[in-house]
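As you look at this complex, bear in mind that one protein chain is not there, while each of the others sits in place.
Let's turn to subunit A:
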């Protein structure tokens, strides 16, 4: 595996055109989230115009909902929550998953068995049902939604990290570190983890996408934070009037679709750029 240099990385990343498009879309969504308070000043919950205005009428770009709220404002402000939930829950899941996976993979033996059985326990429960259950128990709030998503998405991380650690643990440079007398913590942090980063990075971009979908699904079911405007909530509230006002559900739906697609494309691009050997095997050399 060649050493990581930013220039090489970017050159390989650019080869995948889809990934570049994904990155651009993702940056646009981030920009929209960042500028929402200026683009759409005031609360997205406030009435902006007459109810049920179709897109384009009376200066309402994407129309208004049943209470006259601006759909475009809802989408822009919702992007903040979606991205925030995606990022924070992924970070929390990574923290738990990487820690447990690293311990299991590095120590092996009994610790490995115990941690893996614990992981399988979570994997046997359908993740969405578990997430609903957790949010319902802890009452819907942004904190409980993030917590629930993190709880259901760490097990795959733990498995991937464990597999990487298992194979790296036996490599000679890790044995050399052992012979130098380095402590276990320092071997894990400075020798094994940097070499296991590529799959973790790729996996985490996909996890952000999944987290956004999960958050939307929870909000759709009315389990989102009642004080925060989210994409899932927009679709949920538009559901009952979909034949009357299609724009209320379709535009938030497109926002979710584009963001998740962009994250997946970025994930694939990262995977190509971080594993050049695999990318070439797939015939992506052109």
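In this section, a residue touches a chain if its C-beta (ideal position, glycine included) is under 8 Å from a C-beta of that chain, and two chains touch if they have at least 3 such contacts; residues count from 1.
Just so we're on the same page, contacts and distances are computed from a predicted model.
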{"item": "Per UniProt, the name of the complex member that is left out, chosen from \"ABC transporter ATP-binding protein\", \"Carbon-monoxide dehydrogenase medium chain\", \"Cytochrome c2\" or \"NADH-quinone oxidoreductase subunit L\"", "value": "\"ABC transporter ATP-binding protein\""}
{"item": "For subunit A, residues in touch with the removed chain", "value": "1-4, 171-173, 175-184, 186, 190-191, 194-195"}
